[in-house]
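As you look at this complex, bear in mind that one protein chain is not there, while each of the others sits in place.
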């Protein structure tokens, strides 16, 4: 059994990790660290876990086999500075501290996108888990990038659920504001652009064109729907492109190309990513859907853990879709 | 023109008042008082008003013809103590400070339910505007109370939208919590029970039976759906009851009895209350729907103002339903 | 491995069964029967299953170890008449044909509420799977019924998600109608009242009082929230009642008593039922939540299958909650 510790245990991604790991056949959850809720039953905070665990939050950190860091952005580095982590303890950081600056002491963090870095993930002790928008957008473009086929400006609109904004209540997550509402935020300047660009370049697209990305706030809780297009020069036939995508993801247990248009709920509450590809007016148009908390965060983190410990990549991640 | 001042101008009921009064043909909005947003354009806070008014929040209170108090519960009394209100200035309090304790200095507050107190409202300078749940439930029972027909326990479930909980973000108004969710709060103990009981008694139901009231939080923004039933002894025929309701509300421009079952959105964004009555298993079952912010708050307040100033009761209140 | 056939494979409950059984370690899905979609990939109809199965709908019925009937109400009996079912084939009917008239030929159907009929379920070949409203309401009352403690009128409001109305589009499942809307249907006359009454009586409440049940349509997709109360004579202390509930459900892997108020999403996408009990004004008030498609239909059907085949009751049913 793998001894696991979850740090920052009261937030959304920690809750989602607990939901997954509690049924993982090779995991023992040793501790759930929270400085604000010490002693409280985990099931009192993450109320759906009532009856499923007797764990309580603690602030006593004992080195496990792997730590999941579920802290606010910027706090992972601070945690590692303030605590002594044994050399053999693996780290999976769900924040963004190490995605673009991957070094801490003598630890080097690998960008944990299983579909592009599987072999390096198997060898590393340190994972920077990808961001949710980044995951949905990279998976839409990765096969093309692997062939150095991204040459023209890329246009992305992606709409995210409210859980992407975290647990702390705010004006834009107030139900009265958000219900039946749509808005844009951080257009052309979202912080995930950097990890998207880095990943596509290292996949083989040496000179990456501009990515124009307009993120939108949706009136739903879970999921990301990304709509991505770029000019297409027909240097590959439409069929060849679709075959490229299918073969690129043939080894992935969670990424599939749909021949029919997709709608977001087809992946909600699963670790899957579905892609759909069409060609119009000289453009290739790719839609991509994930659950922001599963494939976009905690599910992908567990997928990374599975690879790091030599387990089947999909162990504990065959989740029933919500579907409705 | 009636000079109006709105006190506590940044909250939901103040915004709703502004939306209504801005198009009211006999109203001039003299000031919108807010101690926290002095100088800000009203349209920057209540963003739907952009382009419709150049008003700015102020903290300078000049005695108008009527003040609407849109303060948190408990703060109206404090405001009246801290400010000198001229004798001729009328007061309409949307909070609950004067509903059950209706005296302040030499001012006596009338419970402003236009359907039961119309004549007294026309004569008064001081209105305690009814609560939203109270409005929906009282209107379901008022005709029976007027005939002293409420003799057995009354059973009420009523479900409210998120705007009923106010603007301040909280755990139970977080979109991630509330979307697609239902919960109960304050069962059998909601603070509106007192004003409901007082009103039904003074309408003629001398010995009021117990009212069991289970309030529920709904996953919508506007509206209250109340389901009310009590044992029915057949001392009146079913037709006579329905006729009683129709005749009781014949003079009301906003309360109607529907012969068919009702759904909440039929009144959202209007000042209407719809009622539907059925008889089953020895019970009379009444459903009642209102918009909590309009008939349950700001619309009813304007209706009171109209009556107090001798205007047509429905002036400025012929609002287009949202319908969808 | 248990060979399974699902009849009526295109509807909501069949889809939900497939989502569960596809990951069940002891099940082989032999056929998914549909007369309207023969030859179509199951994943094209239930789109979340894309990439998870190569099954196609068929109309060729071969006797498996167990059939799940997912047909419209009234059609299960017809199916059994038109097809020859081998004597050894077990039947689990998700419709309502055999709940109150439990005999077909020499087959006798057991009402498949695992919490009250576990031993008989283990012995039978034929299950009438309980209705969704019935499940939520019975579980709220069963411990009291077992002690013959239900003596006064019972008052129930329960609100259900749109999936309870099935897949066929209609006026009241149109998004434009249902979004942000609430309505009542079949007040005091819902068809589940009969199975509720029968079950509570056979649990030990010989003289069952009237159950007043007002069903409501909610603006969410999954889940039932039931609010149930009845007069309480204090013949048992409050603590004793709560202990009664906890001990009654001590053996159940899915029913839990929450010490804190509950909200519906705590069980959505799981096979759990959560209960919460309070005492007010001489009444006992019980809230009960389930996922209508899981514990209220397909999950409970799999739970029954597990018991009928001597498996662990919760096998394949440790589902990750949706939570948001």
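For the reader, a short list of remarks on this structure follows.
When the chains are written out, they are named A, B and C in that same order, and each has its own residue count from 1.
The rule is short, and it goes like this: a contact is a pair of C-beta atoms (placed from the backbone, for glycine too) under 8 Å apart; a residue touches a chain by one contact, two chains touch by 3 or more.
A quick note: this is a predicted structure, and the numbers were derived from the prediction, not measured.
Here one chain is not drawn; of B:10, B:116, B:227 or B:263, the residue touching it is B:263. Between the chain not shown and the residues A:183, A:202 or A:237, the one that touches is A:183.
Although one chain is hidden here, its contacts on subunit A can still be listed: residues 155, 157, 159, 161, 176-177, 179-185, 187-189, 210, 212, 214, 216-223, 225, 227, 229, 261-265, 268, 278, 280-281, 283, 285, 287, 324. Touch with the hidden chain on the side of subunit B covers residues 12, 15-16, 19-20, 23, 44, 46-51, 161-163, 179-180, 221-222, 256, 258, 260, 262-263, 265-270, 272, 274, 293, 318-324.
Panel shows subunit C; residues 12, 161-163, 167, 169-171, 173-180, 219-221 of it touch the chain omitted from the view.
Here is the rule we go by: only the chains that are shown with their structure count from here on.
Chain centres computed from CA atoms place B at the largest separation from subunit A. It takes 180 degrees of rotation, in steps of 5, to superpose the Cα atoms of subunit A onto those of subunit C.
The highest number of C-beta contact pairs joins the chains B-C. Taking the mean of each chain's C-alpha atoms as its centre, the chain lying closest to the overall protein C-alpha centroid is C.
Shared residue numbers account for over half of those found at the interface formed by subunit B and subunit C, and the copies are therefore classed as meeting with the same residues. Centres computed as Cα averages put subunit A at a distance of 46 Å from subunit B.
Averaged C-alpha coordinates put the centre of subunit A at 34 Å from the centre of subunit C. In terms of their C-alpha centroids, the spacing between subunit B and subunit C amounts to 40 Å. Among all residues of subunit A, those that touch two or more other chains are 12, 161-163, 179-180, 221.
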